[in-house]
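All protein chains but one are shown at their positions in the complex.
Chain lettering (A and B) follows the sequence in which the chains are written, and residue indices restart at 1 in each chain.
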Amino acid sequence: MAACSDHPNIECLTYSAVREVSGNAGDFTVTVAKRPRYINESLCTGCGECTEKCPGKVPDEFNLGLAKRKSIFFHFAQAVPRIPVIDPTACLMLTKGKCGVCQKKCGAGAIDFKQTEQLVKARVGTIVVATGFDIYDASLATEYGFGRIKNVLSSLQYERLISASGPSGGHLNKPSDGKPAHKIAYVLCVGSRDITSNNYCSALCCMYAAKDAMLAREHDAGSESFVFYTDTRCSGKGFWQYFEKARSEYGVNFIRGRVSRITEDHSGNPVMWYEDTKQRRAKTLTADMVILANAIVPAFGTDKLAAMLGIELDKFGFIATNSFSPTDTNRDGIFVAGCVGGPRDIAEAVAHASAAAARAAETVTREAAVPAIGNRG
Amino acid sequence: MSIQLQATKKQDPPDEETPRIGVFICHCGANIAGFVNVEEAAKYASSLPDVAFVQKNLYTCSETGLREIKTAIKEHKLNRVLVASCTPRTHEPLFKSTCQEAGLNRYLFELVNIREQCSWVHMQDPVRATEKAKQLIRMGVARVALLEPRQEITVEVTRKALVIGGGVAGISAALSIAASNIPVILVEREKELGGLLRDVNKLYPTLGAASELVDEHVKKLQKAPLIKVMTRAKVLNVSGFIGNYKVQIDSAGEQIEDTVGVIVVATGARIMIPNGMYGYDGKNVVMQTELERRLKDGSFSARSVVMIQCVGARVPEREYCSRICCMTAIKNAILIRETYPETEIFVVYRDIQTFGTLYEEDYRRARELGVGFLRYGLAKLPAVDEGGVTVYDELLGKNVRIPYELLVLSAPLVAPEGVTELSKMLKVPLDANGFYLEAHAKLRPVEFATDGVYLCGCARWPCDIGDAVYQGRGSAARALIPLRKGKVYAEPLYAEVNPNVCRDCRRCVESCPYSAITTVEETVHGYQRTVSKVNPVLCKGCGACSVLCPTGAIGMKHYDNTLIMAMIGKAF
Partner (left out) sequence: MTTETTPPVETTTLDPGFKHEVSNQPGGENLKVCFACGVCTAGCPVSEIDPSYNPRRIIRMILLGMRERVLSSDAIWLCAMCYTCYAHCPQNVKFTNIMSVLRNMAEREGFVKPEFVKLIGNVDDLSQRVRRRMVLSVLKNKESMKEVDVKKLLADAAKEEG
């Protein structure tokens, strides 16, 4: 992120959304709406003092609701640029016209409650769409009790829990009672490989479940990990070896069977109902905590963006690409990078993004009139 | 190997003036000043030797703070600058540029971190936090006083690329590079381009003909005048480094020499021949490629087909999944069931690899068409007899014997012949399976740690066509950075060998992850000796060599022992 924002040829417009696109390959005009941060970006030094005294307390999106944040906040500690943003729906000054503590605290005089949305026009030769993905809302898979059973979490919530800089300081504590979880189960294919939700494979979950299970074992050697899978998807570089390591060195239990439902026992522990298909027996397993591997799904708004750009979606709602030219959309000069075209792991997304850059470079080289980057009309 | 550096020589005259150090201490609002007594630290700083000027800033990184640095450099004739603030990750480049703008060499700047490493971690104890801040500033002053001006290194890049391997990955890389008007030499070992695709009948997931895709790529090559295609060709020798590789190529007996700026490795893979496995005979027990051939020429006639997956893959000898075999089997099973509906097919598998959005529905399509799937485990491998395969189906818990007229083995992609030789020539590493090892498994997947050498396609890891195309183009994008700039810049923070002390043990050569160190013949005090030499362009200044050197012959520029000892000397 820092490398990107520091690059002399890259102008980052954060907290912004594309509103309109016109033109063709070689000369697009893009209208971008810069949402108001209520902070003067050129004055702010990123010291963060404003966030200290803010009285606001709102569920923190970055920690997926596992912690609270202030009304003026950094999205996360390493956010680039290091400039906070004021949440207009929570800030007392913006909602009720009183408070202004941040303004008093800011030594740089950077708080600006009068800021409004700015429209920025840019002429560009080519466009790369890299708007990423969302994760499947696990509460839609009602049989798994997400949102109903406290100790059933999503994989991203787990990432925050196991993170040393996360809301629990890296401890895997049960949301129900705050006590450490020793027996943790990971349920794969939540909202994927399922014709009633998404009949595709989400591609990353097997690997991160193995990683998650290993992390839990590293965190607490006395803990037990159970991964419920149907087929292990391990075709990436070094992946199968990684699974074997999880199994043999870390003692992670891999159980072949899709969980049918999750219930809650009297002490609030989640109970998984499944068939161990290799033992051919229907069983239950009671765990302290269950982590659901929610599917990668198209990001909210991908359809609108695609319509604005005049590009097609595939049947799942990701941006459609050619199987043998997986960075190309149906429109010349518009390319995709990463998960906006379907689930991809980090290495694949990085190589894919480089490929999109190569295609973009081809376009601007080919088109005679190459407008300068960031040339605002 | 000759190193032509534009500006390695020190252009500035040796700095013989007395150091005049300016110290700027940041409050960072209350982040630092809330716990460290900045006033006291500033007073202390002004008492230190060579310190000519001290200033406190509310935010050193703000426009005001930066202006104050520039003004002080000019007004107080400062020739060294020290900022005590946050981590260098946030603002060091900014402060360096500020010094430069004020006419000071950017390497005469030093930053000490009194926020993350002091105020934030000692919030409970402001007195000792202040003491620590003073200590850190004292050490920083000792170091900055000894710093020397340095110049960035610049190397001219020959605007030409060599792509080794004419499969779909190599062709994609070549086309992308040539699209930026940069000439490419594309070297293919076989007499035809197309690589593994030449043995493929139809492609998944489209079921289009593979030959059409190869033709399409070759046609694009023919339309790209900047690409020189050499078939039946082999790279004989490579020397040099990024920007200036001398390459020697044999093309059908004719030898050529050329200079290229970068090299892309796209040497692909081959399919393992399953000799001695499951009764492989090439007639009734065949590989998927042979099945493809029979489907293509219409000689396929079996009424019952069994396919065994993971033949020699995901086993202790080959600890990996070959990625393409499940979809190859599913593709061929679909083709057979659609064309020969009387033929029964069973696929004997371990885990089906239909990842992502493109393939899961093909797996379902195959099942809809009545292709049977049986799951086996490593503990009980399928047993083949004349006309039947006995499988212990884990999910049924029974041995089942399935009759076959044709048994098809899905064997993995393995590294092709010659990889060891080429990897040595290019000084790039291989992994345990003989595939090329990229610089970083996640963040730098299509380049090597050695600058100027890139990789893509099955040379890196088994991959399908879509993967090969985007990796080819991805490696081209990385290669185009130096090619389009025409220059490479390197920070002058590199290792340097003192030939007087080097005893040619070559531990440094082995330790270097970037292949930056070679040995050369040099005259030392009138004696001809072999000593190590560091290529400053390739060296990243990691210091691995310096640690291993038994005689202390290698030091790191800008981080040499004198500087470090000076800091340690002032630490206590």
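Criterion: contacts are C-beta pairs under 8 Å (C-beta built on N, C-alpha and C of every residue); 3 or more make two chains touch, one makes a residue touch a chain.
Bear in mind the structure is a predicted one, so any value in this text is a computation, not a measurement.
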For this session: Please pick, from A:V259, A:V290 or A:I334, the residue that touches the omitted chain in the full complex.
Result: A:V259
Exercise. Looking at B:L395, B:A441, B:V509 or B:V524, which makes contact with the chain not pictured?
Worked result: B:L395
Seminar exercise, completed: Only one of B:E92, B:E292, B:E344 or B:D464 touches the unshown chain, namely B:E344
Problem set entry | Touching residue (missing chain; options A:K121, A:R281 or A:K315) | A:R281
Problem set entry | Identified contact with the non-displayed chain, of B:P93, B:P403, B:G418 or B:G486 | B:P403
Exercise. Hey, which chain A residues sit against the chain that's not shown?
Worked result: 143, 189, 193-196, 230-231, 256-261, 273-277, 279-283
For this session: Over the whole complex, note the residues of chain B touching the chain we left out.
Result: 304, 344, 352, 363-364, 367-370, 372-375, 388, 390, 392-393, 395-403
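As a working rule, only the chains that are shown with their structure count from here on.
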Exercise. What whole-Å value do you get for the distance between chain A and chain B if each is reduced to the mean of its CA atoms?
Worked result: 25
Problem set entry | chain B residues within the chain A interface of the complex | 28-31, 58-59, 61-63, 89-90, 93, 176, 179-181, 203, 205-206, 213, 314, 319-323, 351-361, 364, 377, 394-397, 431, 435, 441-446, 456, 460-462, 465-467, 469-478, 480, 484
Exercise. Where on chain A does chain B make contact in their complex?
Worked result: 2, 6, 42-43, 45-49, 52, 82, 107-108, 193, 195, 199-201, 203, 231-241, 244, 256, 277-278, 280, 314, 316, 318, 323-327, 342-344, 346-348, 350-355, 357-359, 361-362, 365-366
